[in-house]
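One chain of protein is taken out of this complex; the other chains stay put.
Each chain gets a letter, A and B, in the order it is written, and its residues are counted from 1.
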Amino acid sequence: MTATLASPAPPTDDRRWKQVEATMRRNGFTRHALIETLHTVQDGFGFLDDPALRYVAQSLRLPLSTVYGVATFYHNFSLKPQGRHSCVVCTGTACYIHRAQALLDHFEQVHGLSDGQTDADGNVTLLTARCLGTCGMAPAVVFDGQLAGDVDEAILDERMKEWTTS
Amino acid sequence: MARQKVPPTQALTLTIDDQTVTAKPGQTVMDVASEHGIDIPHLCYLDGLSIWGACRLCVVEVEGQRRLFSACSTEVAEGMVVSTDSPRLRHYRKVIVEMLFAERNHICAVCVSNGHCELQAMAQRLGVDHIHIPYLNPQLSVDSSHDRFRLDHHRCIVCTRCVRVCAEVEGASTKGMAGRGIMARIINDLNEPWGDSQTCTSCGKCVHVCPTGALVEKGTAAAEMQKRRQFLPYLTVMRDNNHD
Partner (left out) sequence: MNTETLEEMAAKERAAASEIPVRLNVCASTSCLSRGADELTKTLNKQLRTAKQTKQCKVRSVGCMGLCAKGPMVEIECPAKPADDPESRQLLRGVTVEDADELLEHAMSGRKFERLDWPTDTPFFTRQHRIVLENSGLIDPERIEDYIARGGYAGLVKALTEYTPSQVIDEVARSGLRGRGGGGFPTGIKWATVAKSDGDRKYVICNADEGDPGAFMDRSVLDSDPHRVLEGMITAGYAVGASHAYIYVRGEYPLAILRLKRAINQAKRIGVLGTNLCDTPFAFDVEIRLGAGAFVCGEETALIASIEGRRGTPRPRPPYPASYGLWGKPTLINNVETFANIPWIMRHGGDALAAIGTERSKGTKVFALAGTIVNNGLIEVPMGITLREIVEEIGEGVPDGKAFKAVQTGGPSGGCIPAEHLDMPVDYESLVKAGSIMGSGGMVVMDETSNMVDVARFFMEFCKDESCGKCIPCRVGTSVMLDLLEKLCKKEAAPRDLELLKELCDVVRSTSLCGLGQTAPNPVLSTLRYFEDEYESALQPADEHGYALPVLQHT
């Protein structure tokens, strides 16, 4: 009494789907590969859209609701497209003591961005992290994957100028 | 987590609320208490579904242990001394029910489940006569896209009975949980309108296991929605028979 579920084709012919498929294959297309697979989609495409979630769900034979539930449970997954550049402000305890909130307030007031938002031109996404583990450099900010320490408003402005004009 | 079946080889003796009772290994405190006429308050627990352990109303005191244990998930042990009722437990349960009222929007008078609601009944049983916790008043939606049923997030207590019955009994897994913390919500498929779901079989089991007016049949007016759950023990027994 087994029913067949056809293996789905990737949503597009984008080469990045090969990597997604490779992750699933490496884990034997088992259900517990879900988070690893979503990581690969997130890293490759920057976000998880509906077609991606459907493709992963069908490939791993998981209910859609399960895939959506996992995708929305973890902070590292985003269902919305991200900007070309990312700025992650650490809000851990040491950074809190060293005024990380002032940096976030500055973003909001001067650049009109709050946590999780992308600017209208799709240039920059502002994110926060719960401690990057580099408390000796507080307040710490990650600009496009590069960690910077002792960040102040001037450094932020400089970076934003660079990103929004190039 | 599915409850393990343990062959009834030996009997255990324990004390629940000063009564000496016997039990089979593998039974939970909730099971044994209920066999002996002790009804421990609960909302997320429903016989026939997997144990979730989340509402915390069934917490009991166990002698010699500092922390409290949820009766639905804790297996009995030889010589265990359990107390299911005390001023402290009553206070905690009352505050937890108040938290549910404060979390969303439970206005009984206009609710179709008025008079048939487990949350309302629990509040009455525990003597919740007013809510001293400030209301959170979240912005929530109502999904009326299904032609027979309605999902009203205002009335939802996130007990996940609907999620469990959909996965474990119906086998569809249409319903799921999305988000986390105070933003956790019941969803259908990829957070789609219920009426658009390709996986929902419209069986209505979720509606009938829902303890409140969050999942209801359309066309019911205030106080008209009565839930029918006889199917659950029946289906559970039939399913187990088929698998034996």
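Everything below uses one rule, namely that a contact is a pair of C-beta atoms (placed from the backbone, for glycine too) under 8 Å apart; a residue touches a chain by one contact, two chains touch by 3 or more.
Nothing here was measured: the structure is a model prediction, and the numbers come from that model.
Tell me which of B:99, B:121 or B:203 is the one touching the absent chain.
Hidden-chain contact among the options goes to B:99.
Quick one: which of A:53, A:113, A:138 or A:156 touches the chain that's been left out?
With A:53, A:113, A:138 or A:156 as choices, the missing chain is touched by A:138.
If I consider the whole complex, including the chain that's not displayed, which of B:25, B:115 or B:179 touches that chain?
Reading the full complex, the residue touching the unseen chain is B:179.
For the chain left off this view, which of B:74, B:120, B:174 or B:197 is in contact with it?
Hidden-chain contact among the options goes to B:74.
Which parts of chain B face the unshown chain closely enough to count as touching?
Interface with the chain not displayed, on the chain B side: 1, 51-56, 59, 67-70, 73-75, 91-92, 95-96, 99-100, 102-103, 132-134, 136, 157-158, 177, 179-184.
So that we can see where the missing chain sits, which residues of chain A does it touch?
Looking at chain A, the ones touching the missing chain are residues 30-36, 38-39, 66, 69-70, 73-77, 91-94, 96-98, 129-138, 146-149.
In this section, only the chains that are shown with their structure count from here on.
Let me have the rounded angstrom distance from the C-alpha centre of chain A over to the C-alpha centre of chain B, please.
One centre to the other, that is 34 Å.
Give every residue of chain A touching chain B within the complex, in rising order.
50, 53-54, 63-69, 72-73
Please name which positions on chain B make contact with chain A in the complex.
Interface residues on chain B, with respect to chain A: 163, 167, 172-180, 187-191, 199.
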